[in-house]
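The other protein chains are all here in position, but one chain of the complex has been omitted.
Letters A, B and C name the chains as they come in the text, with residue numbers starting at 1 for each one.
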Amino acid sequence: MELEVRDVHLHFGGIRALNGVSFSVRGPELIGLIGPNGAGKTTLTNVISGVYKPSQGAVYLNGERISGLPPYQIARRGVGRTFQVTRAFRRMTVLENMLVPAMALHPAGRRQEFVDRAHEILRFLTMDHLALEYARSLSGGQQKLLELGRLLMLDPDLIILDEPFAGVHPKLRETIWEFITTVHQQGKAFIIISHDMETIFTLSQRLLVLNFGQLIADGPPEQVKDDPAVIEAYLGKEE
Amino acid sequence: MVEINLSFLLRLLADGLLIGFIYALMAMGLTLIFSVLRVVSFAHGEHYMIGGFAAYYLLETFTGLHPLVAILLAGSVTFAIGAVFERIFLRPLAEEKVERPGEYAILVTFGLGFFLQYLTLALIGPHPKKAARYFDLPAFELGPIKATAATLKLGTIPLSATRLTAAVIAVVLMLIMLYLIHHTWLGRGLRAVSQDKQAAAVVGINPLRMSTLAFGMGTMLAGMSGAALVPAFAWVPAVGAPAAVKSYVIIVLGGMGSIPGAMLGGLIIGVVEALGTGLLPDPNRAFAYRDAYGMLIFALVLLLRPRGLFGRQE
Amino acid sequence: MKRVDWRWVLTGGALVLALSAPLLLSGYPYWLHVAIVAYFYAILASSWSLLAGYAGQFSFAHMAFMAIGAYGSGLMGKYWGTTPLTGIVLSTLLAGLVGLVIGVLCLRLKGAYLALFTIAFSEVLRLTLNAELDITGGPNGLDLAPLLNTTSRVPYYYLMLALLLASLGFMYWLAGSRFGLFFRSIREDEEAAAAMGVHIVRYKVAAFVITAMIAGLAGGVEAHYIGLITPNILILGQMSIVIAMAVIGGIESLIGAAIGAILIQFSLELLRELGNWRLVAFGLLLMLTLRFARNGLIYPLIERLVLYQARRAVIEGREQKAKQVGEGA
Partner (left out) sequence: MHRKQLLALVAMAVFLMLLAACAQQAGTPQVVRETVVVTQEIEKVVTQVVEVTKEVERVVEVTPVAGRCAPTDPDEVDKILIGATGPLSAPGSVVGGLVMQWSLNIAVKHINEAGGVLGKPVDLIFYDTEGLPERGTAVAERLITQDCVVGIVGEYHSAVGLTMMEVAHKYRVPVVFAETWNDKITGSQYDEIFRIAPTSSMVAEADANYIQDLGAEFVVIVAENSDYGVPASEATKERLAQRGIDSEIFLAEIGTQDWSPIIARIQALDRTPDVVLTLVTGEASYNFEQQAAEAGLMPTEETVCIANQVAINSEEFWQNVPDGNYCVFRKVGLVPALANDVTRKFEAEYRQQFNRFPESYALEAYDSLLIMADAINRAGSLDPDAIIDALEETDMIGAQGRYYFPYGRKNPVPPDEPEWMWHQWPDPAVLFLQYFEKGQSADEAAVVWPEKYQTHGTFLIPYGTTP
């Protein structure tokens, strides 16, 4: 898996949300994406997953240009994502939620195989007993897990998680942490957006820092931690 | 053959503008509701219809009642209907207790319209009613300007007194509304809720009360448009539907939730309809498709610029 | 002990009742007619509930697709001399084609915008049918040749019942397939569905095309049965009746909407003496249903009667699984 973001700009009217962002992901890296509020993190996610088309620049996946493709095509090519606010299909059962990506990905596949696989993943997420419940009756944390489960059914090479730890019970945080590390060990790349500095610095192998739509740092956590540009972005310039 | 000359064009324009002011007033109510509740009321035409009947029956029952008072009272009647309906049926929406708020709002207001129309029909029957002219024009002649009780004639352009009155009432009401919205505590509350419900609640505005008020005021404006027009058109329970459809066209054109948009949109639709009907070569087709001109604009706006002329980016 | 499976008993009972209705109603051709019209509305209400309840597309153009089916077939018969059967087949395809166009145009429209756009489409179609009277007969309506060479109602009854069952069967199959799954995921969250790899454009448009074809087919058959179609069928009031049927029956249940339509059609006929008051009551019922019974009035009954055992099985299965999990830990 190789993702390359090449000089991406995005303007909304007069606002420059992204301003020449370039980086690449090679192989199963575990990347943290941080930056102050309004830095463009979610926007960047939306560009990679195809929700927005960059005004300039492009995104390549395994050498193929994917920017400009509709989101579902990008998803099928192996980029999975979650949303900042949980977006489970609320009035569908947990199992049905899980079947959506699988059936979208394999039009000719057999339903029973997907059901078996879904149960397997649900067991892994310790929520197999909820398979026939409606998603809306799950707790917020369970819905978050469900979203991760859906991602596994899609079986992407690159997983982008938008704030996976925000507002989550400590016990659930552990489960999510475990999920990320386990799945990462199975050979998937991650880009994780988080405000939780401590977690993200411990978890990720590489950090990307965005500020005002520009990438101001890219490197291992310990190096980024001491980067003056990053400190300035977070603490503000001292006059 | 119709000769297209300047005076014919001016006449179409005048007709269109006159009716456009009334369209605008009605659409203003709809857009006010939308801006605060994020709901398009599909019962708007029925409030308009009820406003007209209320004014008619008030004037019938209390002889000597001033027409302007009747309009205000008719507005209060529809305000009450709107507020009660909002309280019972839309409150769960404001409290975010409804699963799919958009669809629920469409269907429940649609049901209200259906209910009100047939209720009126069952109660007062189908016979057309019409209030007497609110104000007779003083008869005078001044060069090319000539007035009789029913008509003001500017050269070759006749303006009906009832419509002129309705247009003036519409303009005055719109100005009052603009003042209310921009210069009073109430207006600030409404605007705050329309922009950010949570933020408004934090600064001590009760968004639920504002929703009720906004819906009531929206239906009140519809009712007052009806009351202003009941001397101009024969009034029957089905009178609301075409008027409502025009309001929908106008708010989409002007941008949902935008008050200046509704005002300008009303005038544009009035003029487009008048010009379309006046200028298309085959008179019968021109007239038969009259409601379609607005619809065409509407479809184009929805497809090309969904937020309308003044709408906010959603 | 083997329990009686109420699902089979009820389905079987309803089928036997429906099949034997012409015998039971043999002295009452009028009620047979009401039944035919009720089935027609049942097809419309259930296909609308597929579009609105399943796929989340609150379109007000359903009667317009129906009218395209009816007028299409009538006009082809009038100008090209097609037989009613050919006409119905072709106009069903035509309705699907128009559904495709409307579906594509409506891709970006949601909620009230979609409702307003489809109202506008339906109104423009009505105005056109009214205005082009040299072609369509205008408000006088368009005469259509009878579909079946018979003076009896019975064949039409079976035809419409067959159509209802076939379309319900087809829609249930569809709802149980990937189509249903994707329709619902789009209804719930379009963006999330796209992120899960669902081709939302294709399935949204498919929802329009499929339901438009079902409505068009029903319209064609109904129009050839009545022998006349007028643009008045397109007034908003008619569409609101279909919507009310679906809502009262249960907007997210195909069978609920169909049964709702049949019951409402019969009760509107039974209460005809009440004149407009019955519509007043009907409007009130619609509002109260929406407010206090979001799943409609019929569907919860079906659920209680028919799905009781299914749910029972689910609960038992769940308890067992919970036990296993407990033992595992």
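Note that a contact is a pair of C-beta atoms (placed from the backbone, for glycine too) under 8 Å apart; a residue touches a chain by one contact, two chains touch by 3 or more.
Everything numeric in this text was worked out from a predicted model, so none of it was measured.
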Left-out chain, listing which of the shown chains it touches: B, C
Per the touch definition above, residue among C:Leu90, C:Leu165 or C:Val201 touching the missing chain: C:Leu165
Hidden partner chain, touching residue among C:Leu133, C:Val201 or C:Leu288: C:Leu133
Contacting the left-out chain in the complete assembly, out of B:Arg91, B:Arg188, B:Arg290 or B:Arg307: B:Arg290
Hidden partner chain, touching residue among B:Val69, B:Val84, B:Ala132 or B:Ala199: B:Ala132
Contact set of chain B toward the excluded chain (per top definition): 1-4, 8, 11-12, 15, 19, 121, 125-130, 132-133, 150-151, 153, 158, 160-162, 233-236, 238-239, 242, 273-274, 277-278, 283-284, 286-288, 290
Residues of chain C in contact with the chain not shown: 7, 11, 15, 19, 27-31, 33-34, 37, 127, 130-131, 133, 138-141, 148-152, 154-156, 158-159, 161-162, 165-166, 168-169, 172-173, 176, 226-228, 230, 232, 235, 237, 272, 275-276, 279
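Everything below uses one rule, namely that only the chains that are shown with their structure count from here on.
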Most central chain, judged by mean C-alpha position against the global CA mean: C
Label of the chain whose CA centroid is most distant from the centroid of chain C: A
Euclidean distance of C-alpha centroids - chain A vs chain C, Å: 40
Mean-CA-position distance for chain B and chain A (Å): 48
Chain B residues counted as touching two or more neighbouring chains: 99
Multi-chain contact residues (two or more partners), chain C: none
Chain C to chain B touching residues, read off their complex: 52, 56, 58, 105, 108-113, 115-117, 119-121, 123-124, 127-128, 130-131, 236-237, 240, 243-244, 247, 275-277, 279-280, 282-284, 286-287, 290-291, 294
Of chain B, residues touching chain C in the complex: 39-40, 42, 88-89, 92, 98-100, 102-108, 110-112, 114-116, 118-119, 121-122, 241, 245, 248-249, 252, 256, 284-285, 288-289, 291-292, 295-296, 298-299, 302-303, 306
Residues of chain C defined as touching chain A within the complex: 178, 181-182, 184-185, 187-189, 191-201, 314, 317-318, 321-322, 325
